[in-house]
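For chain A:
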Amino acid sequence: MDTAHLVDLLLAVGMVVLALQVVSERAVLRSIILFVVFGLVMALAWTRLQAPDLALAEAAIGAGVTGALMMMAWRRLLIINPDQPADTPRGRSRVAVPVALLAAALVATIGLSALNIDPHANGAGLIALDELTDTSLGNPVTGVLLLFRNLDTLLEMAVLLIALLGARAVSTPAHPNEAAVVETSAPLVGALLAILVPLSILIATHLLLAGTNEPGGAFQAGAVLAAGGVALVLTARLQPGERPGVVTQLAVTAGLLAFVGIGVGIMAFGEKLLVLPGTWAIYVIETAMMVSIGLTLALLFAGAPALVGRPK
Partner candidate 1 sequence: MTTEWLPLAMVLVSLIAGVIIFLLGEQRQLARTLLNLGAALVKLALVAFLSMLVVTDRAPEFRLALLPGLDLVLRADALSLLFTTLSAVLWLITTVYAIAYLERSENRARFFGFFSICVASTMGIAMAGNLFTFFIFYELLTLATWPLVAHSGSRAAILGARTYLRYTLGGSAVFLVGLIWLYGLAGSRDFIAGGQLDEIGIAQHLDLQIIFVMLVIGMGVKAALVPLHSWLPKAMVAPAPVSALLHAVAVVKAGAFGLVRLVEDVYGPELVAELGMNHLLAVAAAVTIIYGSVMALRQTDIKRRLAFSTVSQVSYIALGIAVGGVMATTGGMVHLVHQGLMKITLFFCAGIFATVLGVKCIDQLDGLGRRMPWTTLSFTIAGLGMIGLPPMAGFVSKYYLGAGAIAVGAWWVIPVLIASTLLNAAYFLPLIKRMWMHPEPGEWPHPVNLSRMETGGLVIPTVMTAIISVLTGLFAAHPLSPLSWVMGIVTEYFP
Partner candidate 2 sequence: MIAELLAGLVFIPLGATLLVLLLPRQARGYLCFTAVLALPLCLMPLTQAVWADGEITLALAEFTPPLGIVWRLDGLALIMLWLTAIVAVPVSLHALTSFPPGEQTGRGFWPLWLMLLAGINALFLSADLFNLYVTLEMITLAGVAMLGIGGNALALKAAMRYLLLGLLASLLYLLAVGLIYGQTGALDIYLVGERLETDRLAATALVLMITGLLVKSAIFPMHVWLPAAHGNAPGPVSAILSGLVVKVSLYMLIRIWFWMAGDWELPAAATALGLLGAGAILYGSLAALIQPRLKMVIAYSTVAQLGYVMLLFPLASINAFHAASYQLLAHGLAKAAMFLAAANILWSIGTDRLHALTDLNRKLPVDLFALALAAVSIMGLPPSGGFLAKWLLLEAAWQQGAWGWLILISIGSLLSAAYLFRVIALTCFHPERRHVPTRWQSPPSSASIAALVLALLAIAAGFTSAPILGLIDDSLPPGGIWP
């Protein structure tokens, strides 16, 4: 067994063990932390499967953003009621174990039997690689997302917006304690932020631009941008606001506005629906999407309709 396979084995075992712990760990907070670790292991697994786009996305979105969201939600629960009883899994549902075993067996059978199947000769993947040569894009995943199957991406942005709108719609009046955010005025934090935030913007921009030819793209970039926003929220440099202003709304909807504007507006020029007029359109749309994703995730993290600067 060579090293590569050993790594694979470790990753596989790690996935299973971590997943088991995430689900069965006594303290919820530890579950969340283990989930983030699980996400990082997943990211490694994606690289082993030669899918660097997914590795980036898993690390930034799956582990990073989801973990941060979970953590923040847990913190809110604690603020609202500090005496939250520890949650331990109990054998509540008698069907749970059989169902789980059945599910695992089912999935394993079909997954393994699927390994024998060769990629379809007329499969979409091969055609995508063919079509890619007609475009100026180097990354086939970006090609699929923004050119070949861009309706999926457009509607996915809609899903993200719905999540934000939904979170606003179902929010109930906040608990008074929740407003009390840890105010950190330590100089070190300021210095850290001064590096972290520009860095996140830089990395995001790089991921965005690289995404046309190399791994990366609007989603990963948006997640990194969101990380910068999260840092600002955590240190109370940005604070939850009550009513979203026009700028917030514009930034949140920018991705969809650009996408719909170009993809549907193109019909006025006699083109077909969702045909993008050129590489510039891809850049415009991706930039707008990055801004929207970043802000949407930051807003969801802050649990508020808007973010405002720190009152002087």
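Operating definition for what follows: contacts are C-beta pairs under 8 Å (C-beta built on N, C-alpha and C of every residue); 3 or more make two chains touch, one makes a residue touch a chain; residues count from 1.
Selection rule, in plain terms: all candidates are chains of the complex that A comes from, given by their letters.
Keep in mind the model is a prediction, meaning the values are calculated, not measured.
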item: Candidate number, among 1 or 2, whose chain touches chain A in this complex; value: 2
item: Residues on chain A engaged by candidate 2 in the complex (per definition of touch); value: 106-107, 109-110, 113-114, 117, 119-128, 131, 144, 147-152, 155-156, 158-159, 161-163, 165-173, 246, 249-250, 252-253, 256-257, 260, 263-264, 267, 272-276
